[in-house]
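Sharing a structure below in structure tokens format, with a few things to ask.
One chain of protein is taken out of this complex; the other chains stay put.
We call the chains A and B, going by the order they appear; numbering starts again at 1 in every chain.
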Amino acid sequence: MPFSFSVIVEAWPTFQAGLITTAIFCCAASVLGLLLAVPIALAHFSRSWAARVPAAVLVEIVRDTPFLVQVFVIYFVLPVVGVPMSSTAAGILALTIHGAVYFSESMRGAILSVPKGQVDAARASGMSYPLTMRRIVFPQMMGYVLPPISNQLVGLIKDSAVLSIISVPELSMAFQNVLGTTFAAPEAFVAVAVLYWLLTSAVTLMMSRLERLTPTHRSAQEMTSLLAKADR
Amino acid sequence: MTFEWKYVDHALPFLLEGTLITVAVSLLAVALGLLVGILVVLGRQSRFRALRAFIAGYISIVRGTPLFIQILIVYYALPGLGLDLPRFESGVIALSLNSGAYISEMIRGGLMAIPKGQLDAARAVGMPNRLIWRRITLPQVLVLILPPLTMEFTGLLKSSALLSVIGIVELTRRAQEVIGETLRSPEVWLATAALYFIMCFTLGTVTRRLEKAAAVYRL
Partner (left out) sequence: MTRSIIRVRNLHKRFGESHVLKGIDLDVEAGEKVCIMGPSGSGKSTLLRCLNFLEEPSDGMVFLDDRPVGFIENAHGKRRRDTEANINRMRARMGMVFQSFNLWTHMTAAANIVEAPIHVGGLSRQAAHEKALKLLKLVGLEDKKDAYPAKLSGGQQQRIAIARALAMDPEIMLFDEPTSALDPELVGEVLAVMSELARGGMTMIVVTHDMGFASAVADRIVFMDHGQIVEEAPPSTFFQQPKNDRTIQFLAKMKSRPF
């Protein structure tokens, strides 16, 4: 049976609507998630356990449960404790929290990758903790944080497909609709695969532009040991 | 509204049955995924450009599209190509194909992590390639990929929740069925989340131990 592009063309409005919804959900969740990730990441380094423990618990819970179940919990349990929930709200909230936890782990890893000596020197000079983070750790951490976050943004886009299960009219729901009406599986799959690929490529491209703008400022010692490892 | 936990008590046996299916599906998927991963690694070194291109395409698709879509495709679309599989097998295959792509990267990473110097030393004492593979490379690769493989298994335990959509009666589907009966959705979802958490958290601890043990191999 030949591959018929006309099927895709006819179904385009459905795909387009789904694509836009996915793009909007993912943009919103990414921005909110990145913002939320910062306090979560920093909480791990706090001296008070009132900050460390809730953050660690949140991260562990989100990492050890399926995203779908998180969506269901937010959609079905929160209204019961007084938080009204539409599928849009639940979708964005679930995606945001899920994203925030994973972003925060990347940030935490990046902060830990900055050699401890850099912080020692700052503290020994009398620099306060916020000043040290701002002037020394943050600039150096950028080089370590962008690659994992780039991967996780792609993961977020793919995770958003799950939201169709609570009837969010995004791209994978468009796929299911087209599949249900036309039964043209190969065409529908190719179309949706290309569209997801477009979304993820856009993100990867944007992130690699950003990566080029932030040099890693690795010390000569680090570079030597990195090069030695790469030689293996 | 108050939470009425006695419904959880009632639902627990059903949920636990679902957990068994979740674990079964995940075990099968990681085993098949390992097979797929090995085939991919071998295939990448093939002389045939068509094979290498096919594999590259397969990996691209698997990594570039949502797992959810992949599951739907395997279940709904394969019949069109003449391969009509019952839902359980479809689910396992979809998960295996997905995992296989990622596992192939782990295997590649494991192979690269073995310092070339060790192979040089083996060749210098006259070891044939077959023996080098069997005595030097393979044992180390197996140990090196054990931690990421366990992590992949944990990931599968979570991904298996998506199989509920094609009707496989794993934990999430069971939860939905129980809710259908009792209409106590908050309690059941929290209990379900707790069951996943217990499984994944325990495995996470095991993975961390494995990583520490494997680090001995890495110098």
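We take it that a contact is a pair of C-beta atoms (placed from the backbone, for glycine too) under 8 Å apart; a residue touches a chain by one contact, two chains touch by 3 or more.
On a predicted model such as this, the values are computed, not experimentally measured, just so you know.
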| item | value |
| --- | --- |
| Among shown chains, those touching the left-out chain | A |
| Contact partner of the left-out chain, one of A:Ala122, A:Leu153, A:Val168 or A:Val192 | A:Ala122 |
| Sole residue of A:Val77, A:Leu93, A:Ile136 or A:Ala191 that reaches the chain not shown, by the stated touch rule | A:Ile136 |
| Absent-chain interface as seen on chain A, which is shown | 115, 117-118, 120-129, 131, 135-136, 139-140, 217-221, 223 |
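In this text, only the chains that are shown with their structure count from here on.
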| item | value |
| --- | --- |
| Whole-Å separation of chain centres (CA-atom averages), chain A against chain B | 21 |
| Complex contacts: residues of chain A adjacent to chain B | 60-61, 63-70, 72-73, 76-77, 80, 157-162, 164-165, 172, 175-176, 179, 183, 185-186, 189, 192-193, 196-197, 200, 232 |
| Residues of chain B that touch chain A when the two form their complex | 1, 61, 64-69, 72-73, 76-77, 80, 112-117, 154, 157-162, 164-165, 172, 175, 185-186, 189-190, 192-193, 196-197, 199-201, 204 |
